[in-house]
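The complex is shown incomplete by one protein chain, all other protein chains being positioned as in the whole.
Order of writing sets the labels: A, B and C. Residues in every chain begin at 1.
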Amino acid sequence: MTLACGIDVGGTKIAGAVVDVDGTILEESRVESPATDVEAIEKAIAGLVADLRTRHAVERVGIGAAGYVDAGRARVLFAPNLAWRNLDLKAELEEHIDLPVVIENDANSAAWGEFAFGAGADVDDLLMVTVGTGVGGGLVLDGELYRGAYGVAAEIGHLRVVPDGHLCGCGNRGCLEQYGSGSALVREARTAAAGSSQRAASLLERAGGDPASITGPLITAAAQDGDPFAIELLASLARWLGAGIASLVAVLDPAAVVIGGGVSEAGDLLLDPMRTAFESHLSVHGYRPAAEIRAATLGNKAGVIGAADLARR
Amino acid sequence: MTLACGIDVGGTKIAGAVVDVDGTILEESRVESPATDVEAIEKAIAGLVADLRTRHAVERVGIGAAGYVDAGRARVLFAPNLAWRNLDLKAELEEHIDLPVVIENDANSAAWGEFAFGAGADVDDLLMVTVGTGVGGGLVLDGELYRGAYGVAAEIGHLRVVPDGHLCGCGNRGCLEQYGSGSALVREARTAAAGSSQRAASLLERAGGDPASITGPLITAAAQDGDPFAIELLASLARWLGAGIASLVAVLDPAAVVIGGGVSEAGDLLLDPMRTAFESHLSVHGYRPAAEIRAATLGNKAGVIGAADLARR
Amino acid sequence: MTLACGIDVGGTKIAGAVVDVDGTILEESRVESPATDVEAIEKAIAGLVADLRTRHAVERVGIGAAGYVDAGRARVLFAPNLAWRNLDLKAELEEHIDLPVVIENDANSAAWGEFAFGAGADVDDLLMVTVGTGVGGGLVLDGELYRGAYGVAAEIGHLRVVPDGHLCGCGNRGCLEQYGSGSALVREARTAAAGSSQRAASLLERAGGDPASITGPLITAAAQDGDPFAIELLASLARWLGAGIASLVAVLDPAAVVIGGGVSEAGDLLLDPMRTAFESHLSVHGYRPAAEIRAATLGNKAGVIGAADLARR
Partner (left out) sequence: MTLACGIDVGGTKIAGAVVDVDGTILEESRVESPATDVEAIEKAIAGLVADLRTRHAVERVGIGAAGYVDAGRARVLFAPNLAWRNLDLKAELEEHIDLPVVIENDANSAAWGEFAFGAGADVDDLLMVTVGTGVGGGLVLDGELYRGAYGVAAEIGHLRVVPDGHLCGCGNRGCLEQYGSGSALVREARTAAAGSSQRAASLLERAGGDPASITGPLITAAAQDGDPFAIELLASLARWLGAGIASLVAVLDPAAVVIGGGVSEAGDLLLDPMRTAFESHLSVHGYRPAAEIRAATLGNKAGVIGAADLARR
């Protein structure tokens, strides 16, 4: 049995876990992320691994990172929230860690986690959609993680869904991420609250009267308490995602679409309108078998579990 | 050496060819397509194959058809321009033809043809875009034709590019096909000609004064003669396609995008503005390697060549 | 009491009526419209007037024409469906008719008819919306017909409602007329019927299986018989019109919006979803008094009644 260590490197924290071949987590740990300091992040990752190795016979390390990773699973081309620019992270880390290291995109890692041990364990073709601050994606096709010719496939958040739409940080306009992410959810709620909208009154009260204090979890909590505007905000997000997924299914024809990420904790408040929009927008719906939209089952552990397992492959 | 027969079944004609393992066509033939009569189409295909076999040692038959084909390469789920609805075409044809038959989507066949013997012979990951009456697509990923979980992948013409846009025959709105196909090109030209537009005067004259006589080849010819409005119509089509391809490249990350289909005969009048739009809409352009947009090299033979070769696999 | 003759010049027929100062029609008459022959139209109008004068003491003639009429109520700048291009129609007609003639836009005439004697008789500020083949408009502001600086105001069908939307005969894209007119209604129905849509099956059956035989009245009849797709087509049209009217009300702040034209014969099937859309799209709705949306009451007589009355002013 080969134990592997999966690491999820985020903008605010670094999470690590020792994962066995069944996808079971034997131990978890996390440290602060010194996001803007390349050297410090590497040392933090190495320290985290070293500590876990004192108690587990780890043989591989898999790193999941938000960013563009090359096809060789070694080099980070670009990471929006970290200081990495065209960095051979594999080589750098292997200097600190005396074990084979592989680098993967974080949504790819989560996709693999759900495919190998979670909501997609029964299918061969899976699209993972992570709805968090942004919208990420991962693809498992014919039972293999699909990375693309250059390693940067599955950037589904940058599907253009509105011509001349919202400007995106990626330089394009109208990206799905601008309509279907947690950031979009919060932007819409804050705009409504800052305007004259009576509909947002309850959200504004929860936020202590300050539109800038409205957050995604606050909106989800309000929706779960029955606030009609919060429910509608989640449903609007879900409709954009459902329509975007219908486009992706026309192209990719997966057996399952697995929805994860922080916003997916809203559950059926998100999934029900998403499924309705998906069905109403799917091309030739009724004449073709269609992917099933499912909730992720590994929660925020999908990334470390998937990264660990990918390191073994 | 195994010879195979590739068949391209269209709404108006059925083309057949004997193809060797190098993708070379040894002989071609074509008959009228009795599109609305299921029995008659089958007999026409069988007759065409039988005739070619009298002169060639054909061992396999590959059928490329416009429509949704199941993952088993046997059953046509739906064919918009033919009478086929959920038909086990492989079984039906094998009754008439005493050879193994495989059924493939026509754009998939063309994609495979270009991958195996044409514009994509040097890459592992390829997106084929066929711009004809509609917009079709085919995917070769990691060196294999990608058919999807249910056989209906790569329907890129049904990517939604405009929310609440033009109604599409597929039941959805705003599909790429409504903006980037030959039909869209003709629709725009006719609308302009039927209106008060001076810009369309030259096109209208070529069409003998009747907007309904404006066709795709007529527009391409006018553009090649320097008519500014025809050039702009092609460029507008190309911009939609280029933006759509940018979305697809964000998701699929192929090494090459190969442009075929009848409208692609406009050449650089289509490809130049398409490449410009692609680059300006590609997410994080400049920070990532990007697919090359190339003209197809097999022309309208890509389908029969690809179908024949797929029948051998 | 001054009697006036109102004339409504359309692409297929010319209708005339003798109208008294109360807006009552004393006699009506109509002839075929020789739409493409300038001289013949004038003679047809003159003949129609001459005939009516043999039985009525007509002192004024008002012409309502689909087209752009100058501020002097004399010259037709452009008429999309007639042969008139920058024609001094007043002078031409006064050569044939020995009475003062005024030329008005047809929707302006209808607006004045409804304002003076119909659905807007109780208000000072009225927007008329005529939903027929196209979408026309007329404005009565502070109790006077508002013609604009150059006579071409109230062309509300050419409000741009979708950036880069449907190409319009006017040369622009995304005009309200492309989404809210009878032509749009028919286009959407025919596209659905020509595609694979089961939803359109009932419409297609009414049209004898030929999508090209689907007409506006056929759709309305189907909707009145409860066909869900026909109801939805009218509702979709109504939503575009309701949203467009919300924009126009933000700019014009009328007391009433009067809906006329052939498509308005669908009644509440059009008006109910239009009112709902209007309310949901009206800026600061709830903090401001808002126009009432009303059905026209003069039907297709509004034009001749209004043209006659305007000729007296």
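Simple rule for what comes next: contacts are C-beta pairs under 8 Å (C-beta built on N, C-alpha and C of every residue); 3 or more make two chains touch, one makes a residue touch a chain.
Predicted, not measured: the structure shown is a model, and the values here were computed from it.
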| item | value |
| --- | --- |
| Residue of C:156, C:234, C:263 or C:293 in touch with the missing chain, whole complex considered | C:156 |
| Contact set of chain B toward the excluded chain (per top definition) | 163-164, 196, 198, 284, 286-287 |
| Touching residues on chain C - with respect to the absent chain | 68, 77-78, 123-125, 137, 141-142, 144, 146-156, 158-163, 168, 170-172, 175, 243-244, 246-248, 250-255, 281-285, 287-291 |
| In chain A, positions touching the absent partner | 78, 80, 162, 164-171, 188, 191-192, 194-197, 199 |
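The criterion applied here is as follows: only the chains that are shown with their structure count from here on.
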| item | value |
| --- | --- |
| C-alpha-based rotation, chain B on chain C, 0 to 180 degrees, nearest 5 | 180 |
| Cα-centroid distance, chain B relative to chain C, in whole angstrom | 44 |
| Computed distance of Cα centres, chain B from chain A, in Å | 34 |
| Residues of chain B whose C-beta touches two or more other chains | 78, 162, 168, 170-171 |
